[in-house]
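Only one protein chain is missing; all other protein chains are in place.
Labels run A, B and C following the written order; every chain starts at residue 1.
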Amino acid sequence: MKRYIARRLMQGAVLLCMVATIVFFLGRLTGNPVDLMLPEDATPEDRAALTQTLGLDGPVLDQFAIFVGKAIHGDLGMSIRMKQPAVEAFFDRLPNTLVLIPWAILLGMLLGIPLGVVAALHRGSFLDRAAGTVAVLGIAMPSFWLGILLIFVFSVELGWLPSGRMGGPAHYVLPVITLATFLVAGFMRITRSAMLEVMESEFVKLARIKGLSEAVVIWKHCLRNALIPVLTLWGVFVGNLITGAIVTETVFAWPGIGRLTYEAVIYRDFPLLQAVIILKSILILSINLGVDILYAYVDPRIRVT
Amino acid sequence: MFRHLVRTTALVVALAVAAAAPVRAQDQKGTLVFAVESLGAQTLDPILEGRPGNAVYQAVMYDSLVGFDLEKGGVGPGVAERWELSPDGLTWTFHIRPGQTFHNGDKLTAHDVKFSLERQMGPGSLASAAASMRRTIKSIEVAGDLTVKVQTTSPQIGLPASLSRAVAPEGAIMPKAYIEKVGEEEFRKKPVGSGPWKFVRNVPGDRIEFTAVTTPHWRGRPHFKELVMLLVPEESTRVAMVRTGEAAIASIGPETMLGATRAGLEVLSVPGTMQAIFQFWGTWRPEVKDSPIAKVRVRQALSLAIDRKQVIEHVMNGKARMPYPFATFGYTDFFSADRWKKWADEAYRYDPALAKKILAEEGYPNGFELKFANTALPGTQFMVDIGTAIADMWTKVGVKVTLKHYEWGSFAPLERGDQAPLTGWASMYRTAGRPDAPWRYNGAFSPDSIQRLLGDKGNCQEACQEFEKTYRALGSELDRAKRTALTDHMVEVTANTWTVIPILEGMGYYAINTKKVGQFAPIPGRHELGDVFERIPRPEQKPWKK
Amino acid sequence: MTPDTSGETVLEVRDLHTHFFLRRGVVKAVDGVSFSLRRGEVLGLVGESGCGKSLTALSLMRLLPKGGARTIKGEVRLGGRNILECTPAEMREIRGRRISMVLQDPQTSLNPVFTIGDQLREAIVRRRRASGVPVMEEAVAALRRVEIAAPEQRIGQYPHQMSGGMKQRVVGAIAISGEPGVLIADEPTTALDVTIQLQYLKLLKRLQAETGMAILFITHDFGVVGRMCDRVAVMYAGRIVECGPVQRIFEAPQHPYTRALIASVPKMTGSVGRLATIEGQPPSLMDLPVGCRFASRCAHVEQRCLDAYPGTVRVGEEHTADCWKVMPS
Partner (left out) sequence: MAVVERPSSTDPVAPRLSLWRLVWPARIPGGFRRTSRVPWIPIAIISAIVVMALFAPLLAPYSPIDQTLRDKLLPPAWMAGGSDKYFLGTDAFGRDILSRLIYGARVSLMVALLALTAGGGVGLAVGIVAGYVGGAVDSVLMRLVDAAFTFPAILFALLLAVTMGQGLGTLVTAISLLLWASFARVIRGEVLSLRQRDFVALARVRGCSAPRIMLTHILPNVLNTFMVLVTLNIGVVIIAEATLSFLGAGIPPPTPTWGLMISEGRGRIADAWWVALIPGIAITLMVLSVNLFGDWLRDRLDPRLRQL
């Protein structure tokens, strides 16, 4: 297990280097943030001065060397737009996104797993197709569209819920629903297929031979096994959610890292963009590693190897 | 008798209390929530923020050396009550309004003004005009507590305007003693200004909170107790928040206006905030010589093909106006506005028949292929819609429009260097509403400017030379009448080249929940509300008229 | 190995029909199977793959695979009661306690995410509900009974930590923990190594002797039949074609199919999984002939074989065969 983790960490480091390099050069291709900071009638002189002030005037390769040198020491530069260390800006906003994600996953699972079980139990029947349709509906709607519709219905027309911003529990409802609908289909599908596989297995037959009740057979013997693949999806889903948060956070004016990333692109805030993508990758990698370790505890077969 | 006296005294006391206390309590109360699409850099240090952000949220807590004409728009008194130019044109003297204080109690003096201007020009400043200021300002002297003298290297007629928030953010006045005492870092965390609102809290990516000053302020004493500015990037969400009352005011685009009105919201429009224009790139270059757009009359025909009234009515929902010539507005300084208004109404009319005729005469009876870059500058996303609309109108007179869309960040780099990607193209562009026309003209037409739409140093022909001459003359002309004549001439020379063609004069738009705020008027030409909040009444004080 | 004919009948199967209803048609996998099982007896059920052996077993457990399998006719009398008429709840009471089963593949028969102890305890707890004896001790005892060394340690282990043979013993322990009167063993040794096979068979024998349960032993291995069984039933294309005491079947097989089977197994050691020596294929279960199902492969086929199915003919004591050509005794 230790060797496994060590290997994963090494792989992660390599990945990060790749990601950092790609982001750096891709970012530099996209133009100078100075253009977005100056008014349209600025003089060339003002432009040159500002470029220099921001340290964007050297050759790209030199800039890259400086970036790498600093990055090794954990310094990912200052946000150009906010004049704040980029790492700090990221961690300022990270909690706001992290408070959203567990609820979204929880809601996604609460809807997706029972739907998957029901679909598996009634494979091929009307219920199966109905459950599948409901789940797929979640990925069939663009989330910004869903978000805007939800705001229109629940906050403007009905006045039940606030339309945006962070705040009390009520503020969480719509963003969490928007994020979760996206996950239901995934959870439902994997639960269904895992359940189908498990339900045909010999050990379930043996459980029945023992005379266990159907409830125990399904919800204990089958589901516990079916949950293993569900768990592996977590890593993927958290990654998706962090990316998906871009849209949701924009629609609901949620000051999280999704929104921050989008702003970094739009304002050409290179240091911030680099920092955000690198830190996000670290986040996704560690969540995946965490899920794998957790996986080992749920599935005893992996624990030893 | 005694009893009577007691009773009277009690009554008097009660009345006095009743009179005094409620005044205080009623005077400032409630929270004014403003939802805005962008909070810029969201920093409270003026030297780190550009113009729009400064005008949105820094303006509420900082005063500018030169202020506004609240009625007409353009320049007016600010921290300085008045200013004058020495006869040689090299020294501006600013007379500071007495009795101003910063939020920490310090008096605002000439020292703060000198400090602030120098800080704007200093090395750590991201002010867009920092370099220009360094070049033009020779020295800044404190001539008494309330007098500042600014010496310039050459006559700078436009200096006061460039220190007015009507034009630029560089005039923001910061507290010298405070910054020197606590240092820059601390100042950025706990900023202190002299405006009618005090800083409370800044939550990055979410909001900035202010509280009203309780003492009288020359800009006006706020009617609300708190002011919260929310960052809500998605427009439909902003409108939803105004509808639900989560926000009182939200910035919107013209496309949302109709919906907001139908939903029972008040829609406020700020006249003269920008001009949407289209312009032709590198028409003077030899390689474009044979291209249709190198011909003045073809360019004019393209303008005649645009039905501006339709665009105003349907794209801008009626909340826009026929434009003046390029970069000029009703409030433009030293400018014969009425004359040009008449001229523009004629010149910018819709005459597709004439347009087709001209095209035929110029040898394009079947139209030609026009490459058109559609783009929108930050904050005016509707420019894309205008571009789409005029491209369609050109199609209708037989021009084959090749439309390419650019996000602003990728368009801006194209106009620099040899402009190869843009040469021979037409594109959407914009000019912000500000009173000094020459500055903007210089940026568009000067042979050493970035855009150099009439020619560059190596290839400056008739119109280009004429512009150059007029602009130079304007730089040192102190006489009002002559200055106006020169400005008019500059406008005429360039307008007749049909290289930069206004489409419409745009406005700033706000959706307002009338249950949350009372009626107020914006400052003409000033899109952002940063200098307006203190004058916004509570709904019970001045209800909106239906 | 003389059959003990004195024991009471614990399981009686009469005219069992279990068919698969598929879109393409009906697969008559079990089509009129009858046999009986006496206390303390081991009945071997032998036949090629796909002849319906396993489905017969599952029909008895009423654990038919999903997807259209239904028992449409017949009787399964367990202690005098037709369990095909039981409600699902009653059936659960019966499973594990009256009739139990050992599955073919020990690798997949145990739930990988629970410990051996957990899975054993589930069976024990159900049987004893409020028993005073600690369940744990009983689980250990159950493991010891199936000859697992160091059961105290094993009980906390997961299935993947054990060998195949050991797992099959655990499965056995679970199956008999409810002290069932009938145990169905569906090819329990097929997946095991030859040496372990022998051990396991011995264990089964011993357990049977101890508890007196009846075993329905399903196999395609005549060698195992000889070692384990008192009687044997030969199944072909959904029906039992011959049934009798082991010795008689070996010495004097009556049905041509049985004869072919035995002939193809030199010295009773090989398997009959794939019979290369019998020409042709078994008939499609979806499209069974009217007559004898073996007719298409039988060397002695006659017209009557094709025209009608031969009845079950008693050919000796406890010995029957379904063939037109056998002589009733």
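The rule we apply is simple: a residue touches a chain if its C-beta (ideal position, glycine included) is under 8 Å from a C-beta of that chain, and two chains touch if they have at least 3 such contacts.
Quantities reported herein were computed from a predicted structural model and do not represent experimental measurements.
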item	value
Residue among B:116, B:236, B:251 or B:470 touching the omitted chain	B:236
Residue of B:70, B:203, B:360 or B:384 touching the missing chain in the full complex	B:384
Chain B residues touching the omitted chain (full complex)	235-236, 239, 243, 253, 255-256, 258-260, 262-263, 310-311, 313-315, 374, 384-385, 388-389, 391-392, 395, 403-407, 409-410
Positions on chain A contacted by the hidden chain, ascending	11, 14-15, 18-19, 22, 26-27, 29-31, 121, 123-126, 129, 132-133, 136-137, 139-145, 148-149, 152, 156, 185-186, 189-190, 193-194, 213-215, 217-218, 229, 233, 236, 239, 242-244, 246-247, 250, 261-262, 265-266, 268, 277, 280-281, 284-285
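One rule holds for everything that comes next: only the chains that are shown with their structure count from here on.
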item	value
Chain centre separation in whole Å, for chain C relative to chain B (CA means)	90
Whole-Å separation of chain centres (CA-atom averages), chain A against chain B	39
Overlap residues in chain C, where contacts from two or more other chains coincide	none
Junction residues of chain B - those touching two or more other chains	none
Interface residues, chain C side, partner chain A - complex	61, 63, 65-66, 88, 92-97, 100-101, 103-105, 108-114, 122-123, 126, 158, 160-161, 171, 174-175, 178
Touching residues on chain B, where the partner in the complex is chain A	35, 40-43, 45, 48, 50-51, 123-126, 128-132, 134-135, 168, 188, 203-207, 230-234, 236-237, 240-241, 243-244, 246, 263, 377-378, 408-410, 412-413, 429-432, 439-440, 442-444, 448-450
Chain B-touching residues of chain A, taken from the complex the two chains share	30-32, 35-50, 53-54, 81-84, 89, 92-93, 96, 148, 151-152, 155-156, 159, 162-166, 250-253, 255-256, 259-260, 263, 266-268
